[in-house]
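Every protein chain except one is present and positioned as in the full complex.
Labels for the chains are A, B, C and D, by order of writing; each one numbers its residues from 1.
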Amino acid sequence: MVGNIILYFVVALVIVIFSFMAIRTDKILRAATYLLFVLLGSAVFYFQMGYQFLGAVQIAVYAGGIMVLFVFAILLTHKPNDKAAPMESHRRIAGAVAAGIGTALLLYALFTMPMVCSSNGTMLSLGEALSGDQITMKMIGEAFTGTNRFQYLLPFEAVSVLLLASIIGGVTVGRKR
Amino acid sequence: MGITLPILILCLPLFMFLLLGIGGVKMSRKVAGILGILGMGTTMTLAYIVAFTYFFSGNPEFIIDGVRQQYQVFDVTWLAFTPKLVVNLGFLLDPISAMMLVVITTISFMVHLYSWGYMEHEGGFQRYYAFLSLFSFSMLGLVVATNIFQMYIFWELVGVSSFLLIGFFYRLPSAVSASKKAFIVTRFADLGFLLGILTLSYFTDTFNFVSMTSNPMNVLAETGGATFMGCSVLTWAMVLIFTGGMGKSAMLPLHIWLPDAMEGPTPVSALIHAATMVVAGVYLVARMFPVYCVVEASMTFICCVGAITAFYAAVVACTQVDIKRVLAFSTISQIAFMMVSLGVARDYMIPGEHYSGLGYMAGMFHLFTHAMFKALLFLGAGALIHAVHSNDYTKMGGLRKYMPITHWTFLIGCLAIAGIYPFSGFFSKDEMLAAMFARHWFWGAWMTMVAGLTAFYMFRLYYLIFWWEENPEYEHHKPHDAPWQMSLPLIILAAVSCVSGFIPFGELVTWNGAPYHIHIEAPVAATSLTVAVLAILLATVMYRKKNPLPEKFRNALPGLWTAAYHRFYWDEIYLFITHNIIFNGICKAIAWFDRHVIDATMDGFAKVTQKVSYSIRGMQSGNVQAYVLWYFFGALALAIITLICII
Amino acid sequence: MDLNLLWYLVPSVVMFACGVYGFVTRKNMIAILISLELMLNSADLNFAIFNRFLFPGSMEGMVFTLFAIAIAAAETAIAIAIIINIYRAVGSTNVLESNKMKH
Amino acid sequence: MDYSQFGAMMPELIILGIFLLVFLFDTFTPDNGKKFLTPFTTVLFLLGTVAIWIVPGCSESVFGGMYVDSPACKAMKCILNVGVFICMLEAAKWVETDMVIIRKGEFYELLLVTLFGMYLMISARHFLLFIIGLESASLPIAALVAFNKHKYESHEAAIKYILTAVFSSAILLMGLSFVYALSGGSLYFSDIAASFNGGMMSTMLLVALAFVLAGIGFKLSLVPFHLWTGDVYQGAPTAVTAYLSVVSKGAAAFAFFVIFVQVFGQVYSQAWEWMLYAVIIATITVGNLFAMRQKNMKRFMAFSSVSQAGYIMLGVMAADTLGLASMMFYILVYVVSNLGAFAIISMIEDRTGLVSMDDYKGLHKTNPYIAVAMTLAMFSLAGIPPFAGFFSKILIFTSVTGSNSMALYMLVLIALINTIISLYYYLLVVKAMWISADEPKIQSFGTGACEKVALTLCVGGILLLGLVSCVYQWLVNVVGETFILPGLN
Partner (left out) sequence: MFGNILIWFVIIPILMMAGLGLCRNNGMGAIRAVMVVGSTALLALAIWLCVDFLGLRAAGIDDEMLYRGSWMWYAPLNIHLAVGVDGISVLMLLLSAIIVFAGTFASWKINPLPKNFFLWFALLSTGVFGFFISIDMFTMFMFYEVALIPMYLLIGVWGTGRKEYSAMKLTLMLMGGSAFLMLGLLGIYWHSAPEGGELTWNILEIAHNNAVDPTWQNLLFCFTFVGFGVLGAMFPFHTWSPDGHACAPTAVSMLHAGVLMKLGGYGCFRIAIYLLPQAANELAWIFIILTGISVVYGAFSACVQTDLKYINAYSSVSHCGMVLFALLMLNTTAMTGAILQMLSHGLMTALFFALIGMIYGRTHTRDIRQMGGLMQIMPYLGVCYMIAGFASLGLPGLSGFVAEMTIFFGAWEDVDFFHRAFVVAATCSIVITAVYILRVVGKLLLGPVYDQHHLQLTDATWFERFSTVTLIICIAGIGCFPNWINETIQHSFLPIVKALQTAI
C-alpha cells in the first residue's frame, strides 16, 4: 500500500520532470532520452495498475522500437554544432498559455467528472480496482482472436493493414528517387 | 345621327397622320401638301355637317322643347379600371363641342392651306403636315370627349403635338428648348389635372361628363363632406383639374411656355397657340361648369387667376418687341378674359340677377370670335415674317404700302380684338363685360381696363409695323404680299371676323342648352367702346409716326418698363427653381448620393470583405506550429465557450 | 490517503500539456515528434487508467491502448521517414524553414 | 469465433483483394510489364466497384456490433469509389511521368489502402475500429503528399500534413479517452449512445465532444482545424490533392455524422449543436475569405473545399435521415464537381506546369472545351442551376431548416450569404478564362483518353445529377431503410 504510494510519487515525478526536460533541452538526443524515461515511467504505471502485458508492450514497442527509430533519425539528420536557438518568446508564451489553459481545462473536467461523484461519492482506490480478476494472457489472446462482443479480431487484422500501409508509405517516402 | 361621320371626323386626321408620317418620306412635297389639305378640307366639311346638323336639324336627339341636349354619338369601353370606373372613348355632341368642331376644323384648314405657302421652302414639309394632322386629331378628340379621362388622354396628345410642332425647326437650339419648356410646363399642370381626376372620380365612380354635370349636387353629396386641409375635397379636385387648364391655357403662373412657343412655325402658333389648344383650359372649365358652380371657392379662384393673368399679360404685351410675343401675350390676356367670364357665371339663379349664365355664353362666344381674329392676326404676322424674315418690329415699319392685303386684314384683326363695333370682338367682349359687371362692379371695371390695354398694345403693334418709319433695308429686299395660299386664309378669316359678331350665339351655346337672346347692354358697351377708342387714340398719337414719345414714356417709368419687358422675371424665377434648385440642388444631390452613398455601401460590403480577407491572412502563417496552436486553441475554445454558455 | 484515478490522471495531463507546449516551441522536427509522442502516450495512459479505475471488470481500455501504441508506432515511422526525406531535400530539419507556402 | 463474419465485409475484402493483386503485380512483373499497371488497376478497380455495388449489403452488424455494412454505408462507399475511380483516371497521365513512374505501384497501393481505411471509418461501429480506419486513411496519404520528390513543396506539404495529423490524432485519442470514461466501459457506438442520457452534462463531456470534433474536423478541414489544408493542397501532387479534397473528406463527413448523431445524438441540443453551429459558420466564412484572394489554383481549391466542408456539415446539423441523404448527395455532387475542376488543373499543370489563376486567362481561345468544362465545374461548386451543385445546396439547406428552429434558419442565411462570396471567387476563375483580354499563356493541347473519360464523367455528373432526381431518391431510400436514428435531444 505505502509502497504503491511511494512508487507512484517516484514515477509521477519522473514523468513530470522528464516530460518537462524533454521539451526544454536544447540537445535533441537528450530529449529523446528523456522521452524514453517518460515512456518507461508510463510502463511502470501500467505494471502498477496490473496491466503487465501492456507494460511489456510499452517497453518493447515504444522504448524498444520507436526510440530506436528516433535515435536513428536524429543521427541521420543531426549536424554537429547544430544548437537550436530557442523559439521567439511570443511563441513560447503562446505555447505556455495553450498548455496552461489545456491543463486547467482537462484537470477541471477530470476533477468534476460525473463517474467520480456518482457512485456513492466514493472512488475506487487502486487496491479495490485491482481486487478483481487478473488479466491473463489467455484472456488477451482470446480477445484478440475472437469475433464476438469485446473481442478484437477485426481491429487486429485491420491494424495489420495499417502497419503494412505504413511500411509501404515509409518505403515510398524513403526511396531515393 | 349615325356614327359614321363622327368617326370619320376623328379618324381622317389620324389616318392622314399615319399616312404622312410613315409614308411621307416617299412622297413629294406637293403630294403631301395636297393630301394634307384635302384631308383637312374633308374633315372640315364633315365637321360642318355634323355641327349644322346638331344645331339646326331640330332632331329630338339634339333638341327637346328648345333645349339643346347633350348627345353621345357613341361611347365604347377602352379600359376598365374597376367594374364601375371605366374609361370610354366616345363622341359627345353638345353646343360647345359642336361649336369647337367648327372652330378647330376651320382654323386647321386655314392653317393647312396657309402653310402650303408659308412652309414651301422648309425641310420636313411632309412631317409638318403629319404633325398638323396629329394635332387636329387630338384636338378634335379632346373637344368631343364624353368623359374627363378621354379628355385627359387627348389633352396629353395635344400637348405632344404641340411639342412636336414647336420643335419643328429642331436644328435650332432655341426651338428645342422652347418645345421642351412647353411640354414640361404643361405636363406639370397636367399632374394637377390628373390628381384632380383621381380625386373626383374616386367619389363619383365615373368619368362621364354627362352624369357628372347633369346632377352636380350629387357629386357634392358623394364626397360626403370630406375635407382636406380645411377645404372640401371637391374644391381640391376642381381646383386641381383647373390647374390642368391653367397650364394649357397659359394662366399665371404657368404661362411661361406660351411666349417661347412662338419658336414654332407661325401657322402653328396660329392654330395651336392662339385659336385651339390654348383655349382647352377654358373649354375644360366650360365642360365641367355645373360642377364648378357647386363649389363657389373654385369659381372665385378661376376669376382671380383670370383677372390677374389678363392684366399681367396685357401689361407685358405693351413692351414686347417680337411681334409674335405680343400676340402671344395678347392671347394669354384674352384667354384670361374668357376665364373670368366663366368664373363670374353661375348655373343657378342668384336672386336679383338676371345674368347668372351669361358669362358662360359670353366666354364661349369670345372663344369663338377670338379664335378667328387671333388666327387672323397670327397668320398676318406670319405673312409679315415671311416678307421681312424677322419677328422683330424694329425691322418693320411702314409696311402698309408694300403689303396691302396683309395690312388691311391685320387692321381688321386689330379692330376686332380691340372691341370696336361692328367687328366680332366687340360683341363677345361686350357680353363678357356685361356678365362681369353684373356679378360685381370690380370684375367689370378691372376687365374694362384690360380691354383698354388690349386696344392700346394692339394698335401700338399695328402702327409700329405698318406706319412708324420704313426700314431702310427694304431697298435691297422689297417686301411684298404673300402668295395666294397665304392670302386667301387671311381674307377669309378677316371676313369672318367682320361678320361673326352677328351670329346669334346665345341661341346656340348656353350652359344649359336653353337659348339666350343677346342684346347689347348699352352702358357697358358705351364704356368699353369709349375706353377702347381712347386707347387707340393714345396709340395713334404715340406710334403713328416716328417720334420720341415712346422713349419718354419708357424713361418716365424705367423700373416698370424693364420689369414688363422682362415679363416680370417669371422666366428667371423658373430657371432659378428648375436649374439651381431642382437640377443642381436635388437631382445632382440624389445622383451623388446614389453613387457615393448607396452604391458605395454596396461596394463597401465587397471592400470590407476584401479587407477582412487580407487582414486574417496572418492566420495562415506557413508555420505548422502556429497551425497547431490555432487548432488547439480552437478545440479548447469550443469546449470552454459551450461550457460557459451552458452553465 | 489512497491512490485513486485522479492521482494517475494528473501526470498524464501534465504530459499532455508538455507535449502541446513542446510542439509549438521546438524548432527541430524530431523534437516536435518527440512532443507528439508525449501527447499520444498521455492519451494511452488515460485509457488504461480509466479502464482500471472505472471499469475494472473489462479490458476495453487496455486493448485500446495496445492498438494505440501500434498506431503511434506507425505514425512515428512515417513521420520520421518524411523528416529524413525533407532533410535530404533541404538539408535542415528546422520547422521554421518549412514555411514557403503561406497566406 | 466465427470467421464467416468476415464475409459480411465484402467491400473491404474486395478493396483489399485489389490491393493485394496490385501489390503482387507491381512486385512480380518485369519492368516492361509495368506499363500495364495503370490499366490493370483501373479496370480492376472499376470491376471492384461494380462488385461492391452488386453484392448485397448486410444490415446486420457483425463482430459483435463492431462493423456494419448497411445499404447507406455501401452507398457511401460507392460514392467514394466514384471519386477514387475518377482520381485514378486523372492520375493516369501523371503516374507515367519520369519522376513518378518508378513508384506508381506504390501510388495505387497507398490509394487503395487509404480507401480501405475510409471504408472502415464508414462502417465502424466501435471507436477502436474507427480509429484504425481513420489512421489508415490519413497516414498513407502523407506518403502520397510527399510523392513529388523533385518538388520542395511536396515535402513541405508532407511534413505539415503528418505533424498536424499526428497532433489531431493525439487530440482525438484524448477526447476518446474521455468518452470512454463516460461510456460505461464500452466503446461500441450503440453502448455509448445507450449510456448517455439527456440529463448528464459535464465538463468532461464537452471536452470530449470538442476534442472528438477537432480530431475528425481535421480530416474535414473544418475551421479552425483547417490550417494545414491550404499548404498541403498546394504542395501535394494534384492527383493527391484531388483525392484528399473529395474522397477523404467524404468519408470523414459520413463518419462524423454517424458519430455525432448516432453516438452523441442524446446531447445534440445541449452540447454539440452549438459547437457545430459555430464551427460551420467559421468554416464557411473563413474558407471563403481565404479563397477569395488566392491565385494559385490548387490553394484556391483548398480554401474552396474548406468552405464546402462547412456546407457538408449542415447535413450533420440537420441530424436526421433527410440530412444524411442530403449530405451524401452533396458529397457525391461535390466529388464530381471538384474532381472536374481538379482534372483540368492537373491537366494544365502536367502540360505546362502552370497553376496560377492568371495563367488561365484567355483559356477559351486555345482550349474551349476545357474552358467550358471548368466553367461548369465552377458553377456547380458555386451552386448555380441547372448544375448539380445547386440541387445539392438547396437540398441540404432544406433539410437543415426542417426543424423550423430560428437559429437554424439564421445558419442557413449565413450560409446563403456566404454563397455570394463563394460565387465571387468561382466567377473569378470564369472571368480569367472567358473575359480577360490577355493573350492566352496556355497553348492548345490534346487530352488523353483517361482524362477524357474522367472529364466526361464529371461533366455528365454535373449536368445530370441534379436534374435526375433518382440519385437523391435512392440515397433517401437507402438511408431511410437502414438508419434508425435516435431521437435527438
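Following the convention adopted for this analysis, contacts are C-beta pairs under 8 Å (C-beta built on N, C-alpha and C of every residue); 3 or more make two chains touch, one makes a residue touch a chain.
The structure presented is a predicted model; accordingly, all values stated were derived computationally and were not measured.
Contacts of the undisplayed chain with visible chains (whole complex): B, D.
Within the whole complex, the absent chain has one touching residue among D:242, D:312 or D:395, and that is D:395. Touching the missing chain, out of D:20, D:102 or D:417, is residue D:417.
The chain that is not drawn here is touched, among residues B:15, B:202, B:408 or B:633, by B:202. Residue B:79 is the one among B:79, B:499 or B:577 that touches the chain not shown. When the missing chain is restored to the complex, the residue among B:221, B:321, B:514 or B:587 that touches it is B:587. Those residues of subunit D that touch the chain absent from the view are 322, 325, 364, 368, 379, 384-386, 390-391, 394-395, 397-398, 401-402, 404, 409, 412-413, 416-417, 419-420, 423-424, 427, 430-431, 434-435, 469, 472-473, 476.
Residues touching the missing chain, restricted to subunit B, are 25, 77-82, 85, 149, 152-154, 156-157, 160, 163, 167, 170-173, 176-177, 180, 183-184, 187-188, 191, 194-195, 198-199, 201-202, 583, 586-588, 590-591, 594, 598-599, 601-603, 606 (touch as defined at the top).
Methods note: only the chains that are shown with their structure count from here on.
Across A-C and C-D, it is A-C that has more C-beta pairs touching.
Averaged C-alpha coordinates put the centre of subunit C at 26 Å from the centre of subunit D.
Inter-chain spacing, taken between the CA centroids of subunit B and subunit C, is 96 Å.
With centres set at the average Cα position, the gap from subunit B to subunit D is 77 Å.
Subunit B has residues 617, 620, 622, 624-626, 628-629, 632-633, 636, 639 in contact with two or more other chains.
Counting partner chains per residue, subunit A shows two or more touched chains at residues 91, 94-95, 98, 102, 105-106, 110, 115, 150, 152, 155, 159, 162, 165-166, 169-170, 173. Those residues of subunit A lying in contact with subunit C across their complex are 1, 4-5, 8, 11-12, 15-16, 19-20, 22-23, 28, 31-32, 35, 38-39, 41-42, 45-46, 49-51, 53-54, 57-58, 61-62, 65-66, 69-70, 72-74, 76-77, 84-87, 91-92, 94-96, 98-100, 102-103, 106-107, 110-111, 115-116, 123-133, 135, 139-140, 143-144, 150, 152, 155, 159, 162-163, 165-167, 169-170, 173-174.
Partner subunit A is touched in their complex by these residues of subunit C: 1-11, 13-28, 30-31, 33-35, 37-38, 41, 44-45, 48-49, 52-54, 56-60, 62-63, 65-67, 69-78, 80-85, 87, 93-94.
Chain contact summary for the complex, subunit C toward subunit B: residues 20, 23-25, 32, 95-96, 98-103.
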